[in-house]
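Every protein chain but one is kept in place in this view of the complex.
We call the chains A and B, going by the order they appear; numbering starts again at 1 in every chain.
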Amino acid sequence: MYTPHTQADIDAMLEAIGVESIDALLQVPDELRLRAKLDIVPALPEYQIRRRIEQLAKRNAGVDLVSFLGGGAYRHYAPPAIAALAMRGEFLTAYTPYQAEVSQGYLQAIYEWQTYICLLTGMDLADASVYDGATALAESAIMAMNATGRHRFLVSRAVHPNYRAVLRTYCAGLDVQVDEIALTADGTTDLHALASALASYEYAGVALQSPNFFGNVDTLDADALRAVRDGGAVPIAVVAEALALAALATPNSWGAQIVAGEAQSFGVPLAYGGPYVGFIATKDEHVRRIPGRLVGKSVDNAGRTAFVLTLQAREQHIRRERATSNICTNQAHCALIATIYLALLGKTGLRDVAALNLERSRELATAVANAGARLTFSAPFFNEFAADVGRPASEVLDALRERGILGGLDLGRWYPEYATSVLMTATELTTSGEIAKLGAALKEVVRVGAGV
Amino acid sequence: MSAQASDRLAPPLIFETGQTGRATRYVERGKPLESFMPAKTLRDDLPLPDNTELDVVRHYTRLSQRTFGIDLGFYPLGSCTMKYNPRINDALANLHEFADLHPFVPDELAQGALQVMHELERSFCSLFGMAAFSLNPAAGAQAELAALLIAKKYFKERGATKRDKVIVPDTAHGTNPASAAMCGFTVVSVKSDARGRVDPAEIRAVLGADTAVCMMTNPNTLGLFEDRIHEIAGAVHEAGGLMYYDGANANALMGNARPGDMGFDLMHLNTHKTFTIPHGGGGAGHGPLGVATHLVEYLPTPYVVRDGECYRLDFNRPKSIGPVRSFWSNFAHAVRALAYLYANGAEGLANVSQYAVLNANYLRVKIAEFLEMPYPEICRHEFVTSAQGLKKKSGVRALDIAKALLDRGFMAPTVYFPLIVPECLMIEPSGTESKETLDEFVAALREIVATAESHPQELFDAPVTTVVGRVDETRAARHPDLRWRPVERRSG
Partner (left out) sequence: MAQPEQLLYSKEHEWVRIEGDSAVIGITDYAQNSLGDIVYVELPKSGKQVEQFANIGVVESVKAVSDLFTPISGEIVEVNSVLERDPAAVNRDPYGEGWFLRLKLKDAGEAEKLLSLRDYEKLIAE
């Protein structure tokens, strides 16, 4: 399919090459030539492809349920203008902008993305994107190791469990030990435990997430920041809900030197987990350690403003085994989507969306409390929170599902001590009707659980 | 590129336009943040611009017009397989039931998505001769990393912790050695022979009890089929090592030969090359990782399994290297790849690769009339030519040819890679380009080479029809300007 040649074309081309048949060009040694019959569906006309895949799509019943799912992937409103612009063929079908003269538009858009990330995080510079939030954390840990020459890493247990798992996967490759900092009863990082761990002077870096996996604001205070500095570790801020950057104090303001984040919230579809868009932002002193592509502003041979990929000597195609990372393909198109989202929403819109997330999630928390559950933690939260339902969360979620509701995440999946807590999320798209429906359903379920 | 020629002024940055309060309203006004959160947890300023939707639409439309993609013209970028990206793929990936599906939706309610992944995985297994695929890696480089983590774990469990060397040919992509280094392996580089291929004797010379993995690209980055791959795989296996197939060039053999049959234990695919996923200006990609039977249990979590008529994400895989990403897969790309698979079937995929080879060889013989071919023989889906002779005669380098092609409406080939060919131009036409397009490209290149001999300065000055001329990369690197800053600099 999608091949243009007529038989006459093929004949003319073979003649020019000087061979009898295409077969003569293949030159696969006989013993390697494919003989097995492949177990692949026969070719279908386009309308049947559409029909078949649409049928598969319809089997995703979960997509239209009332949902309070979050936990690192968020349902936010994306204006249609984003898709109209990002899906333009020039953007969609471009390769990495190696030829700057015919890629000025994309390069400028990425320069704008880098700037947006800097303005949101308070950092000095940001890369052109990495795969996602989890790999952003893993790559940031490697940056910290390269900066300090140390091979041990500290991460809060309140960091997204998937991010921590990916961090461990990457660190296993480098034989780096990852230690975790305990939680307080309030669902935040135990900063005293953090300070005493750092007194060992062994850690390359320490990572905290804010809002953390439970939705709670979770940053270093002045004493903890001093402990991190005294311990010679690089403080890393993890961001899984980028929208919070529009409202909360920046990672820079509480001392982070690297921000490892996920920007899916900025208009990137949920798409069952990907593609999303990770980012790494940092201070100027770490510029040569940052992984991934960077777009810089320069001039052309006539002195006109021009953008170009820069500091490429850090990267794998030049530095090979001594590169800052092996990353090549990044998530440029998702970064473009996020950039357009930020441009459309603007400061005003983004603040409004953040405020609505705060409002709706508090409305949800009130409904949950009225239904007989209680908030597991009392720390300030952004748009998600843990609710203790008084019985195994998995049972409650199953019961809610029977009532057409995806109530949230069973925290017991990652935190055995919170097996009766559900992580619930509300965004600007969560309606009062949905909250009322959950409240009513939860009341039945929680009451059943309480044995009434 | 004529539309661009009249548009020489760079649009201002989005930060340099707009007025606070002007942004188009998409949601209702929110209450002050302080009514929900303690003031000390909040930021004081949010220095972003407010633009209307019209402003934003014009801005990014103009930026798109200053960007060259496959949709605008021939894109013969070697090693990148820039074939046509069918629109049906995007339409299906963007279906509400896929695009709006949350990754934590319970398996029972995401059966369609899981079936897409499972069906694609099974098809890849058949097409490439592997026992299982993980659709998790986000790109080829991440699949390499995952594969080497698998190798590391596999050897560790066998007590073979001294296997710490990864063999990489000198024609390999930079990601191979970089991935090896990220897993703590030492890289052993092997020189290509006079035929541009890896000589089994060279491999044998570096094999030993410390060999972990040998990474090969086949056809290699010169576009040549590694015809002694069986022998190499045999030697590596005999030494106790594993064979890794870098799938960057899988478009050249898909449906005609299988890495599994060549003796590879691990492989990746770049579906953004081989399966027409749009490259999107640098990503997102998708790097499915295939393994032979003895390595299946090490694949990253989660892995999609089928129990009877039900599909589920299996996280409970004790020997797994663990997850490599936040969520399961670049799923939207799995939908696109499945649509492409349906469009072609087994026979169609074999044809895709055959036409890619036909187009490359046609270009090769035509271009050989006026540029030198360091490896003058039948190639696969791509080939390298060199401007070395031209440079000696006229001073015109591969880079100048690349820039002159931009003036003539074509994307430039990959230049200066692979590293072993001086003044290298690496040309990959893909199988979706017509003979007329190829002929136009040859004519343009022929004219450029003639100009090199008569008026080389014209080529040194190229490009001249693009919105900017050659960019000062030295200045960009010496004085990095990586972001816009507010005029009145505020601390965040």
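Rule of thumb we're sticking to: contacts are C-beta pairs under 8 Å (C-beta built on N, C-alpha and C of every residue); 3 or more make two chains touch, one makes a residue touch a chain.
Because the structure is a prediction, the values reported are computed rather than measured.
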item	value
Residue of B:13, B:131, B:239 or B:477 touching the missing chain in the full complex	B:477
From A:148, A:312 or A:394, residue that would touch the chain that is not displayed	A:312
Residues in chain B touching the chain absent from view	416, 473-474, 477-478
Interface residues of chain A (partner: the chain not displayed)	288, 312-313, 318-319, 322
